[in-house]
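All protein chains but one are shown at their positions in the complex.
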Amino acid sequence: MAGVPTDFAQRIATMPPAPQRAFSSDNAAGAHPAVMDAIVAANVGHAVAYGSDRWTAEVQGRFRDMFGQSTEAYLVWNGTGANVMALATMVRPADFVLCTEWAHIAVDETGAPERALGAKILTAPAPEAKLHPDQIDALARYQGDMHHAQPGVVSITQSTELGTVYSPDEVAAICDSAHRLGMVVHMDGARLANATAALGGTVAAMHSFTIDAGVDVLSFGGTKAGLAGGEAVIFLNRALAERAIYVRKQVNQLPSKMRFVAAQFLALLDEDRWIRLAEHSNAMCRHLYQLTADIPSVVHQGTPVVNSLFPSVPAEAIKPLQDWSFFWDWDVTRSQVRWMTAWDTTTDDVEQFAAGLRHLLA
Amino acid sequence: MAGVPTDFAQRIATMPPAPQRAFSSDNAAGAHPAVMDAIVAANVGHAVAYGSDRWTAEVQGRFRDMFGQSTEAYLVWNGTGANVMALATMVRPADFVLCTEWAHIAVDETGAPERALGAKILTAPAPEAKLHPDQIDALARYQGDMHHAQPGVVSITQSTELGTVYSPDEVAAICDSAHRLGMVVHMDGARLANATAALGGTVAAMHSFTIDAGVDVLSFGGTKAGLAGGEAVIFLNRALAERAIYVRKQVNQLPSKMRFVAAQFLALLDEDRWIRLAEHSNAMCRHLYQLTADIPSVVHQGTPVVNSLFPSVPAEAIKPLQDWSFFWDWDVTRSQVRWMTAWDTTTDDVEQFAAGLRHLLA
Amino acid sequence: MAGVPTDFAQRIATMPPAPQRAFSSDNAAGAHPAVMDAIVAANVGHAVAYGSDRWTAEVQGRFRDMFGQSTEAYLVWNGTGANVMALATMVRPADFVLCTEWAHIAVDETGAPERALGAKILTAPAPEAKLHPDQIDALARYQGDMHHAQPGVVSITQSTELGTVYSPDEVAAICDSAHRLGMVVHMDGARLANATAALGGTVAAMHSFTIDAGVDVLSFGGTKAGLAGGEAVIFLNRALAERAIYVRKQVNQLPSKMRFVAAQFLALLDEDRWIRLAEHSNAMCRHLYQLTADIPSVVHQGTPVVNSLFPSVPAEAIKPLQDWSFFWDWDVTRSQVRWMTAWDTTTDDVEQFAAGLRHLLA
Partner (left out) sequence: MAGVPTDFAQRIATMPPAPQRAFSSDNAAGAHPAVMDAIVAANVGHAVAYGSDRWTAEVQGRFRDMFGQSTEAYLVWNGTGANVMALATMVRPADFVLCTEWAHIAVDETGAPERALGAKILTAPAPEAKLHPDQIDALARYQGDMHHAQPGVVSITQSTELGTVYSPDEVAAICDSAHRLGMVVHMDGARLANATAALGGTVAAMHSFTIDAGVDVLSFGGTKAGLAGGEAVIFLNRALAERAIYVRKQVNQLPSKMRFVAAQFLALLDEDRWIRLAEHSNAMCRHLYQLTADIPSVVHQGTPVVNSLFPSVPAEAIKPLQDWSFFWDWDVTRSQVRWMTAWDTTTDDVEQFAAGLRHLLA
């Protein structure tokens, strides 16, 4: 990798203006204006709490229209909560959950799944954060072994924690392998919108890698897609929803004034806004990639598929760049960082960030 | 108790207009306009997620100003979550939590505490939903008994689930008994505002039955006090906060875009709005009591202290009244119901509800 | 109650010889000689661990012969473990377990069930430690209430912690009520042998209040019945055994060199030894009752049914008596104590203990 220029210190001192919005995370963005309008509009009079309000009824209907009349949607607070609630309806006694070594449930949830489930989260190596059906097939050796936790749930993330996506066929192959072993499949869709945008940009495209592929329970991301806060757990396999209404409360995920979460989702689902916003976010990421791909000391991992880049940059440049426009480290041993776009990232933001990189490093 | 009038059926058919806001629950109300304005105002640009935003910093400062510089405040999603998070920082291995038989944590949280804590919730008889220090003192018999879970935490609710309040001296006596046994004290303050309004209506009054009385950890209610959604866990005993930041995430209570919860709290704390709104709610409850106390078939439990009434009414009248303006049953074996005012209940609401009761029953 | 004699101090100083075996507990007794012989005999050569040995196969066959070919027996270490393992196969997510306020699982297991199950243990008032079907029927009000843990398991103890027994009809009525609500029934039979002895003294009698009455899972007590250590969990409802083999290991109840537990059970089941020993123990208890019933200051609760007495004695006499021949306090507020016979209690023991009581108090 190329190093920093010889006049590096001087360049730091003369950085161009930073972008208005940094590239730290898609959850640094606020709520889309239509979502905020929906919150305000829902603040009228009284509504029975815990989901017996008209907004929740409407959003449940919308999700049934989207996924099928035999599916069920449950609104919850946040991503970790959605995943924990989903898994808590799926694990049987002594089951384990298989996911990749990068999975949010394994790495980024402070052990919440283990605490709530009392179950083992087994991680599989996955350089691209994607599970392979062979890794599920290999679990057959544990079946019936009383000394080992039993294969119960496969959890995959779409799009993944490394910005990759599973194709519909890949998800289907995973579901086939899992179902052959009597396992059920959870999809962590905290960034389902970005994956949908990348894989066709339609609800039908989303169907192809969720319900049509055999996914049983889906965490449908709202917060990163443009909400102020809110996620949905979608039971594509209704049998697993039998205890869902109790489990949601039991894992602290039952919003009291639920209309405010429901109204947000209505605005997000309107006009496929969740897909449109993710398309924009993905496009901004590609734009940032294109504007920086020729800087020798910025080494990308390849063309971005969704809304994140994981480039390596000269180690000495990381701190000055973060001070100028904040982003997160990824792997300090490789001086790798993460740049992430959001639904509200603008072309100006991208161009100003790229200009700063070029100023400092090119 | 008096029965229904002889022309009951005809009266049902000719009910006057129902109040605009029913008396079902304080969480049926929306958010106060100032709170909603604060949410909208916080929706500007990017802010680092998970609490590293300026709104959260400000609200933490406000809580420190309120409770003392050595206290710590953690924002969370909801009431069950606040209680579970608080207790999870307080129980040691093999401890139990003592509360009354009416406690929200024991009765209304679907076993969330047992699931998250893996600990016993021991309930004590309490006709008025108030724990007595003697009931704590009696736990000494369990200390050192290896066959019994150990006295760890006392959890009391202020105001209680039955609309009563503990005086500052009563809380202090409970804390003294608990601390003598090496136990720590949690206060579920989902309706702390109503208790504060009832006990003096000042922050100093609130201090008298929380930090000054020896409470260790406080669930500071926001949702029922006028937020769209949000609670705070206040560590008055900072030593217990050592693992709080991790435990919050682990029990699914870490809001991602936390600025939207923080901004709400800032609006609620401004000008002691939380107390002012609760004073109004309590006053509306007293007004409803006064307007209905002379209806022979409406048998009150006494003058309300906070914002709830638990009257018995003729059994045949319950369904028609609920159809007219919804409220919840309380104890069907005694034809007892619950009427609850909220921060936004109006005099008109009260008078119309009372007029309907009088029309039907007087 | 009569007090102590005026020459009490002198009587203390001149107590007759204490019995060789005290009346503290049936788990103070050792193993029956036939059981010990079986342990020694099983210590031959190698045997595959974890239950793949011929002793375990044989004992499983014996239990199938006893309860039916579609039942399954699992050997475990101890009583708390047996109960926890049984319940862990029975609770669904968000379920609670109903038992009496005296239940071993609620009072004497240091919260082990809550820890292992993450589930609420709900206790019902029961002056005689016996649950009533009405208390189960009343749980219907919780069904479908998302804010309350759901009725899942009823756990009863036979014979009870207070030395009472359920008749076959009483157990059947409990099972009927539970099954009507979709609940399943666990019986804690740590002293199943004593109950069997009291209710007919045959395997058929035991059937009448277990499998024939509708019990789903049975903790079959071994330790108190004459083993050095060992219990069995019997799945009378085989569907509940689906995950049993994994759950046993998961709750630390899989004996490695299982032959040593199995061999003990073989000796205990031989010639219905478990019933014969319990008949003896029960008879010794009746004998002690008869020899002390006329001492005015020893106030019995009635004729004993199984192997325990809970008399009140003068408070001043408790400590001197315990120093002479140890037993446990029961309820110090009533100067109530517990005397318990075991499989090896002799007539001499009983007569010497009674003589001491008479010397001191009569």
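Each chain carries a letter (A, B and C) given by its place in the written order, and its residues are counted from 1.
Just so we're on the same page, a contact is a pair of C-beta atoms (placed from the backbone, for glycine too) under 8 Å apart; a residue touches a chain by one contact, two chains touch by 3 or more.
It should be emphasised that the depicted structure is a prediction, and the values quoted were computed from it without experimental measurement.
Trainee: Specify the residue from the set C:V4, C:V59, C:A73 or C:A112 that touches the hidden chain.
Mentor: Final answer for the missing-chain contact: C:A112.
Trainee: So one chain is hidden, and I want to know which residue out of C:T71, C:T123, C:T223 or C:Q352 touches that hidden chain in the complete assembly.
Mentor: C:T223
Trainee: May I ask which residue of C:Q250, C:T292 or C:S335 touches the chain that does not appear here?
Mentor: Considering all chains, including the one not shown, the answer is C:Q250.
Trainee: By the contact criterion defined above, which parts of chain A meet the unshown chain? Give residue numbers in ascending order.
Mentor: Where chain A meets the chain not shown: residues 94, 96, 107-111, 114-121, 146-150.
Trainee: Across the whole complex, list the residues on chain B that are touched by the chain not included here.
Mentor: 50, 88-89, 92-94, 118, 146-147, 149-150, 243, 245-250, 254
Trainee: Touching the absent chain: which residues on chain C qualify?
Mentor: Missing-chain contacts on chain C: residues 20-22, 24-25, 27-31, 33, 36, 39-40, 42-49, 77-81, 84, 109-112, 115-116, 223-224, 228-229, 246, 249-257, 259-261, 326, 342, 344.
Operating definition for what follows: only the chains that are shown with their structure count from here on.
Trainee: State, to the nearest whole Å, the distance from the C-alpha centre of chain B to the C-alpha centre of chain C.
Mentor: Those two chain centres are 42 Å apart.
Trainee: Can you work out the whole-Å distance between the CA centroids of chain A and chain B?
Mentor: Here chain A and chain B have centroids separated by 34 Å.
Trainee: Provide the C-alpha centroid distance between chain A and chain C, rounded to the nearest whole angstrom.
Mentor: One centre to the other, that is 52 Å.
Trainee: Find every residue in chain C that makes contact with two or more other chains and list them.
Mentor: 94, 118, 146-147, 149
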